[in-house]
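One chain of protein is taken out of this complex; the other chains stay put.
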Amino acid sequence: MSIYIVQLLTGVAYGMLYFMIAAGLTIILGVMNVVNLAHGAFFLLGTYFAFTFMSLHLNFWLALLLAVIVTAILGIIIEKLLINKLYGKELEQVLLTFGLTFVIADCAKWIWGTEMQTIAVPELLNSSITIGEMVFPAYRLFVVLVGCILAVILWYLESRTRVGAIIRAGVDDRAMVAALGINVRLVFTGVFAFGAGLAGLSGVLGGPLIGMYTGMDSDILVTSLIVVVIGGLGSWKGSFVGAILIGLIETLGKIWFPSLSMLIVFLLMVVVLMIRPQGLYGKVVSQ
Amino acid sequence: MRKTKWKFIGVMLLIVVMILSACGNSGESGDAASQDKIKIGFILSDSGTFAPLSENIKNGFKLYLEQNDNKLGGREVELIFEDDEANPQVALRKYKNLVGSEKVNFLVGPISSSVVYALRDEVEKDKVILIDANAAGNDLSWDLRSDYVIRTSFSNWQNGSSAGSYIANNIGKTAMVIAPDYPAGQEVASAFKESFEASGGKVVKEVYPKLGTNDFATYLTDVSQTNPDVVYAFFTGSDGIRFVQQYNDFGLKGKIPLTGPMEFGDLLIVEPSGDSAEGIVSGIIYSPWIDNEENKQFVEAYQKMYNKLPNTFSVQGYDSALIIDKAIKEAGSVDTEELVKVLKGISFDSPRGPITIDPKTNNPIQNFYIVENVKKDGQVVPEVIETIENVTMPETNPAK
Partner (left out) sequence: MKNNLFIILILIISVSGLPFLLSGFGVDLATEIYIMAIFAMSLGLLMGFAGMVSLGHAAFFAIGAYTVAILGQFINNVYILILSAIIIAGLIALLTGSLFIRTSNFYFLMITLAFGQLLYALAWQLENWTGGADGMRVSATLDFGFGEIASPLAIYYLMGIAFIFVYILLKLFVNSPAGRIIKGIMENPSRMAALGYEVRVYKLLVYSLAGALAGFAGSLYGYFNMFVSPDLTYWKFSGEVMIMVIFGGVGTLIGPVLGAGLFIILQNFISSYTERWQLILGAILVLLVLVGKGGIIHWFGYFKEKFIIRKGTKNVETSKPIEEEREVIT
């Protein structure tokens, strides 16, 4: 029994990391209609920035905060300088963000080198809890907790605040937002920075679990795109459910279908899209 | 109006032609200029997860050149680096450039076995010497052996089998094997199984997670349920670091001894893993603390040049330069056939110990060191327990 609890918690912990990165991706897609292939790069940058701040003897929490802020600022710069120029040209935006992944990954390699590193678990959480006869690292529980808090914050933002209303309107009908006299450009910049920050957060929190290495950006990107697809574009609720689903399937799939572990996530996505072409919580959009 | 568009296309095609022809000519002009100069082409993986391996191989190679006035076998050397992205298709294209256009005398490379298998037929056809500085696929020494491919690193068979008998005799008789689900993983695992069981041990369970697994919780809970005497795990790169850390996180460290091939005793994994790597027993080919004169000088020079300690891959790069240097000197020319004759059976003193290229397998006969990672002055270092001399790869696949 306790084995299953450990597996479940593990799946949920990874699901939460996927949720944080997918939440940004989905909202950028939903509001701005940008398939941001550079999102994995923000994840990577989050980890690398945190590593740098921690090697300057800042503690984990300060490093976390600074890394998220710096990543978000970088998001603002990229949005203002580049993506802004291509509003409405979707294919070009895909190509642009694809080019950015090359640039960012190579710059990271240049600045930080190719050596693999890890981010130390903060002192406070560097312990294990015992579940039955099994041991579970406390840090993972913390990740689950942060994910849940984030979900609540996003839910509150979306349903109870003006910002949320604008974003919801943006997902439904972009033209309407502009017609309401809202500064669309500002909304876009904000959304992009917010998404980048979330990816950075996911990177920092994932640091102690996943480590930091060249190529981590593309490893995470595909999975988070799948989460977005399964959940439905522009839906935080969808991302949350999709991410936990993927986290669980990945973990439990290893036990039940070990030979399928490479395929299972993609199979899940194909099945979901066959039944619901717009994802679990996506709205049906006319073409 | 439409006509101008086609003119434009014509112009574009012309540009393409011009670039292509420039591309082709670049190599030939330099060819006749200096006959003594030799060209060495590198096919390594600079982007992606193999990047640290590539960088260390290059560092080691460059260090040897630095120590020898940028000369190998008394000749000036020009290095050309190409990135294969760990993709055989890209590697083949780069190969055609290096051999067809740059006309390199030697190739040094690749990181991944799939690339070396793809290149193998080509070097055989074009008669170019490939110094395999890393790719460890067994078949390169067996069914796919080529006279033109000389390996300076090690084979998966050597890597897996080296520690087997030590573990069976000293640590435990029942083992659980965990290795990634790809050819190298299976080759290392089966070589370990063979040598471990030959020494009276028994592999009670084998699991193969997919390559690039983020989380080993599933397998680690499996370990604690199976409760073997010892765990033998093979993971490279970031997978390896994660495995070592999670082994600690899930409370298995100190309970069931963790063992593995050279990766778990190599600084690339040991350094970032921190205290989690303490206590692991592994069979390695190199560590900066191996006691011999060559190594002392090598470590000192390497630290001076790069301000960090060398790892296994640095020494593989260093030895690749060394072997080219020695072969040219012994052959007295850069003629391929002469070089092949010399390279087969060549011996040299490497920082990792004495090495002979086995003419039967084109694979190095070398020492493996059984090490235990111990904590010294706040740093985890691999400490040699036992030396297994002259580990030699069998001439044919023992499983067949």
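Order of writing sets the labels: A and B. Residues in every chain begin at 1.
Note that a contact is a pair of C-beta atoms (placed from the backbone, for glycine too) under 8 Å apart; a residue touches a chain by one contact, two chains touch by 3 or more.
The model shown is predicted, which means the values in this text are computed figures rather than measured ones.
Looking at A:Leu56, A:Ile77 or A:Met262, the residue that reaches the missing chain in the full complex is A:Met262.
Of the options A:Thr52, A:Ser128 or A:Ser218, the residue whose C-beta touches the omitted chain is A:Ser218.
Only one residue from A:Ile77, A:Ile149 or A:Leu273 touches the chain missing from this view: A:Leu273. Looking at chain A, the residues touching the absent chain are 29, 35, 82, 85-86, 89, 91-92, 94-96, 98-107, 110, 218, 222, 225-226, 229, 233, 259, 262-263, 266-267, 269-270, 273-274, 277-279, 285, 287. Although one chain is hidden here, its contacts on chain B can still be listed: residues 1-6, 8-10, 12-13, 16-17, 19-21, 23-25, 27-28, 46-47, 80-83, 87-90, 92-94, 96-97, 100-101, 113-114, 117-118, 121, 137, 181-183, 211.
Following the convention adopted for this analysis, only the chains that are shown with their structure count from here on.
Centre-to-centre separation between chain A and chain B, using Cα means, comes to 34 Å. Taken in their complex, chain A has these residues touching chain B: 3, 6-7, 10, 14, 105-106, 109, 113-118, 120, 128, 133-137, 139, 209-211, 213-216, 218-219, 250-251, 254-255, 258, 261-262.
Within the complex formed with chain A, the chain B residues making contact are 47-49, 51-52, 54-55, 207-210, 212, 214-215, 217-219, 221, 224-225, 237-238, 241-242, 245, 249-251, 268-269, 271-274.
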